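Removed: one protein chain of the complex. Kept in place: all other protein chains.
What follows is chain A.
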């Protein structure tokens, strides 16, 4: 992880309050793995914003991030324009473990703004000839994004809370319909992850967690999650954000 400047080369709104930003940076594009994040430091803000990496184009040194405008920091980020630079620490945290999954089937489950890291992971797994299935959950039709991109790398199912697009319900409603899989990966709101891990108990799985962060490097102990052993807590920013499903108590 380094403190880097990234140049914005494209930015656009892709769904309700959801933005895609393409950034140019050599160090991060060359080193990031799926599941890692950027800790974005904005002038006028005391704390960085952890934003997951949605895609990497290693050849052209492009890092894609997707973020939802939820507060003043992300609102400010959405106002940044092409050519501007942003400061960020990255690539941060530990990504999804790269297993030898060839000839296996993996299930990706993304909820809302937890969908972006699933894309980079899905793309990489598909390149390794892994059979990828994706369940993507959104609140309503206007929140849906990246369906076409997922279709290129995975057998993709979309669910919305209100049924305004795809199937009606929650991602957990589809778990029985997607067939067999060897392993699952998920990122999204905590209640969603809890529901998934409860339902898939005993199945090998990896979860990506989010929490308000202070330093983003593991020093301040703000973003903690209880560990499922005697060791107390794990730091989401530096021990995670990806954990095995049994490693922490949700």
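Throughout what follows, a residue touches a chain if its C-beta (ideal position, glycine included) is under 8 Å from a C-beta of that chain, and two chains touch if they have at least 3 such contacts; residues count from 1.
We adopt the following convention: contacts and distances are computed from a predicted model.
Chemist: Missing chain, UniProt name, options "Bidirectional hydrogenase complex protein HoxU", "Urea ABC transporter substrate-binding protein", "Dihydroorotate dehydrogenase" or "2Fe-2S iron-sulfur cluster protein": which is it?
Modeler: In UniProt, the chain that is not shown appears as "Dihydroorotate dehydrogenase".
Chemist: Among A:6, A:51 or A:89, which one is in touch with the chain left out?
Modeler: A:89
Chemist: Just name the one of A:11, A:160 or A:238 that touches the chain not displayed here.
Modeler: Answering carefully, the residue with contact to the hidden chain is A:238.
Chemist: Touching the missing chain, which residues of chain A?
Modeler: Within chain A, the residues that touch the unshown chain are 1, 3, 41, 45-48, 73, 87, 89, 211-225, 232-233, 238.
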